[in-house]
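First the structure, which I've put down as structure tokens, then a few questions once you've had a look.
Note that one protein chain of the assembly has been removed; the remaining protein chains are unaltered in position.
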Amino acid sequence: MSSALIADITAPSVNYYMLAPILIVLGGAVLSVLVEAFYPRESRRSAQIALVLTTLVVAFLAVLNIKVDAILGFTIVNSLAIDGVSVFLQGLIILSALVGALLISENRIDPLGDAFAAQSSALPGSEDELAFTERGWYQTEIWSLFLFSVGGMLIFPIANDLLTLFVALEVMSLPLYLLVGMARRRRLLSQEAALKYFVLGAFSSAFMLYGSALVYGFANSVELGDIAKALSASAANSNLMLVGGIFILIGLLFKVGAAPFHQWTPDVYQGAPTAITAFMSAGTKVAAFGALLRVFYVALSGLAWDLSAVLWAIAIITMLVGTIIGVAQSDIKRMLAYSSIAHAGFLLLGVIAQSKAALDGSLFYLAGYAFTSLGAFAVVSLVRDASGEANHLGQWAGLGKRSPVIASVFTLFLLALAGIPLTSGFVGKFAVFAAAYEKGLAPLVVVAVIASAIAGFFYVRVIVLMFFTDASGDEVSVVVPSFATAAAITITAVVTIVLGVIPQPVFDLLSNALFLK
Amino acid sequence: MTAYAWLLVALPLAGAAVLLLGGKRTNAWGHLLGTAMSLGSFGVGVATLIEMLAKTAEERETIIHLWDWIVVGTFHVPVALQLDQLSISFVLLITGVGSLIHIYSIGYMAHDENRRKFFAYLNLFIAAMLVLVLANNYMLLYVGWEGVGLASYLLIGFWIHKPSAATAAKKAFVVNRVGDVGLSLAVMLMFTAFGTVTFGEVNAAAESASTQTATWIGLALLLAACGKSAQFPLQSWLLDAMEGPTPVSALIHAATMVTAGVYLIARSHAIYDIAPIAQTAVIVIGGITLIMGAIIGTAKDDIKKGLAGSTMSQIGYMILGVGLGPVGYVFALFHLITHGFFKAGMFLGAGSVMHGMHDDVNMRHYGNLRTAMKITYATFGMGFLAIIGIPPFAGFWSKDEIIRAAFSHSPLTGIVTLIGAGITAFYMTRMMAMTFFGTARWQDDVHPHESPKSMTIPMMILSIGSAFGGMLLLFVANIESWLEPVVGFEHAHGGPDSSVLIPVTLTIVAIGAMMGWVQYAKREVPLLAPTDVSIFTKAARADLYGDTFNEAVFMRPGQYLTRSLVYVDNKVVDGVVNGTAGLVGVVAAQLRRTQTGFVRSYALVMVLGVVVIGAIAAIVGMA
Partner (left out) sequence: MELNNFILLSAILFSIGAVGVLVRRNAIVVFMSVEMMLNAANLAFVTFAKANGSIDGQVIAFFVMVVAAAEVVVGLSIIVSIFRTRRTASIDEASLLKF
């Protein structure tokens, strides 16, 4: 290596206000590790919860500070882009994480404790585990992992170069792999889910990394803006760039759960502790779609024409796979997982449309979906029988008679997922479809509408099941949760309705949300 | 007052919210609050009407913009109320009849421990129905449409402890979903064709639309109307809906909600005016239902189901009327309003009879009640005279105009309406005779008595409407010129003159009534329904096999497919709903097997995906 190159390196300028939300969350995560190491076990759980909630609230204030003072621009040698979209997404992720944290902190609904194994290194069903459970121990490392994951999510959608994108992806995913495998009950399923998520996640991120290498070879830079410039400068089609671009997309499409890279979703959603599923379905989806939108709008718009056929095919397959296979599900968590795949398909319309209206629509859609999904999984965690959660749809029959309030709230979430007017789901879907239609994507919109109709069927089926079918006689009950879960369900339900009735303030908020290029 | 028109919706909505969220604390005064809110809404409606009357016909349409609901690019859906002659007529009908029924329910539901909840649902219904008729665009109308469906479902199943009520609620829910598909299709077609869903803009754009587009939109709207207004082939839920409390049957399933289909078609008149095929479909559906409902009405011993058959039939008249185009719109709406009065009055009368007869609905156990329940007898009698169309009662004026308009369209439609009038006279006379005349066939422990004032006063007010409403609207309010600016109006040309038609109609009505009188008042009515009857009677008793039809067409194939789905849990699958999605179910059952559970096969799918994507990109790149 020549000495000239080394001499060129100067200390990068860092704007700490821009970085504040990320630094606060990651700092909180480090503190959380220290708490884990030095705090007495008896009070560790409450200390961790207090730390996590405080961290998230302060981080949200930091995001507001960026928003209010409009501190926008690139920072750390252009590796992060703080723009209108970043601010919106970071705020959304932090709020989702707050609701997720409330759900994770729940320890009332299971007589044994919270949703996580007392000591996940102990063998399930072994004497060790029994001893840990009897002592009432809690696995408090989950909080450090949770905060690290949130930190990754905050970086992922604002990463302005491919390396940061890759690192953020891993920071976001690695803690999640572990969290997925820590369920207190049905640990075999939980561990299997973790293994599958990990193997496939690592596999897809290897594709993304290799794609980044190829793009680097083409553009001689990993910055998104430079890639766009290199694309517009080169006259001929470069196979290097095309293959690289596709490989990067694969990594991102895997995270959003688009077909044919979706198969991990139902297995992981089913196996993971429900609170983690809720958090993942909201946070990961928002972060990954944010990153996908940024990469596509900022770096790859020059490839839009080459990739359009591919993206059309992926969007159509995703919508159909999500809705059609969803119809045949008999497990409520798997059904919601397929619903999440279908929603990824709908959101891809916003990615393909490439317009300001489509961007607004997609971001609104993400906001609505994040809260609805959190709420739906929160309700799922309350319906239980003697062995844990009652996830089989048959067990949900007649729930409307026994717990009308919970059944009604769940109905609200299902209607929002189905996109019925006066819910956030309707407005989001409508905004994305209308934007796509305006850009001449009519065939895709038709498929999307048909897919919505099919999906509507399986949502309505659950409603019919809850309200019009007699209970099968299984001992299923709706557990009265602690304040945390009750608050989470209330917040998500209110947001779902408010975004459906008066969505305009959010659209106003989005009016100057653009990507910095 | 016009500026405060949002209060129309806000008052009952607030009432529902207070009663539902307030819980048991509001038990003591909940019913009074609910009634007050409905009356308040009526007051606002009257004030708005007075203000509107002061303006000239062209200035009467006012749009009250509340807030922007969805603004995406060029697409704009406001939450805005449209106050015009059509919507204010509905507002007064809904809040007026609604308030009377609130008052009636205070007495009727006095001993029900869930009375507060009942009033909350009633208020919710009023609010949703007002959203439906006040919306200035199809999207907001859809919100109201779903809202009344929800309220209707809640109220049909109000006595959920009765399995029949739960089943009826479920049936109404499922059948109405089929209709809703029509409405959402229509809205999407409109958005695609015109880029807007506002009434004004759609009507303006429809003038230049292609006939094909208009036809599809018209048919989709008709499907929606069939579901909500219980028209063939989606009629079956209405008879079962009588499981709900009687005030509900009067308000929702006779006077207001079930007429929403008529309103929808009248609102979309510009689309139908250029789509003759859709118009013909509307007439055919209306005609079939008109006769079908009347025949079902002749065979029912349950007084409420008899009235429900009659409602189907009368709405058939209205649907047929709006299908006739500008010669019919005004009169269909006219009939809708008069029907609202006399049918609500008769349902309340039926409720009063049931109140005095220990909730027995079987008319074979009634007889000679005119001696025991004089007020009910008199008010029900007014409704009876109105529905069969005796001058000068309300039904005469409106039905006669529809018959004349029908004859101007074609002799066949005219004859259908005439036959309908004859059968109507027959089954209504039968009902009247079996209930109030003949010998008393009361069960042993039943001592009929007149209902309390809170119930009889609304009945009296409605009977005044049944008696004079028609004349008032036709001669004083001049309904033709009142509604003309909104839906258009043409005088009927061709067909027989009224000087011929009125005597003919009255003769047919008289023959029908005479047959009913001879058979049910002069002869002894057996306590048990005779079983050695003709196949026609059997068919009529079985609702003309409406359920059998549904079962054969929708449910059986669905169940067959269901059984073939090895992987689909039978417990989970609901036969009726799954029938429509049978194909999807089969495909889904196959597709889900791709999810093998082996992580390596998932990885393989991903790699194959990469290869296929690469291939597509390469092909596109070469092309």
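The first chain written gets the first letter, and so on, giving A and B; residue counts start at 1 in each chain.
Assume a contact is a pair of C-beta atoms (placed from the backbone, for glycine too) under 8 Å apart; a residue touches a chain by one contact, two chains touch by 3 or more.
On a predicted model such as this, the values are computed, not experimentally measured, just so you know.
Colleague: Touching the absent chain in the whole complex: find that residue among A:V33, A:V58, A:A213 or A:L514.
Modeller: Checking the options A:V33, A:V58, A:A213 or A:L514, the one contacting the hidden chain is A:A213.
Colleague: Which residue among A:L188, A:V480 or A:V494 touches the omitted chain?
Modeller: Among A:L188, A:V480 or A:V494, only A:L188 touches the chain that is not shown.
Colleague: In the full complex, which bits of chain B touch the chain not displayed? Write them out.
Modeller: Counting over the whole complex, chain B touches the hidden chain at residues 567, 592-593, 595-600, 603-604, 607.
Colleague: In the complete complex, the non-displayed chain touches which residues of chain A?
Modeller: Counting only chain A, the missing chain is touched by 1, 5, 120-121, 123-124, 163, 166-167, 170, 174, 177-178, 181, 187-189, 191-196, 198-199, 202-203, 206-207, 209-210, 212-214, 216-217, 220-222, 266-267, 270-271, 328.
The rule we apply is simple: only the chains that are shown with their structure count from here on.
Colleague: Could you tell me the distance, in whole angstrom, between the mean C-alpha positions of chain A and chain B?
Modeller: Those two chain centres are 44 Å apart.
Colleague: Where on chain B is chain A touching in the complex?
Modeller: Going by the criterion above, the answer is residues 67-75, 139, 142-143, 146, 160, 166, 169-170, 173-174, 177, 181, 188, 191-192, 565, 567-569, 571-572, 574, 577-578, 580-581, 584-585, 587-589, 591-592, 594-595, 597, 599, 602-603, 605-606, 608-610, 612-614, 616-617, 619-621.
Colleague: Using the touch definition up top, name the residues of chain A that touch chain B in the complex.
Modeller: Touching chain B from chain A are residues 195-196, 199-200, 203-204, 207, 237, 242-243, 246-247, 250, 254, 259-261, 263-264, 266-267, 306-310, 313-314, 321, 324-330, 355, 357, 360-361, 392-394, 397, 401, 420-422, 427, 430-431, 434-435, 437-438, 442, 449, 453-454, 457, 460-461, 464-465, 467-469, 472, 501-504, 507.
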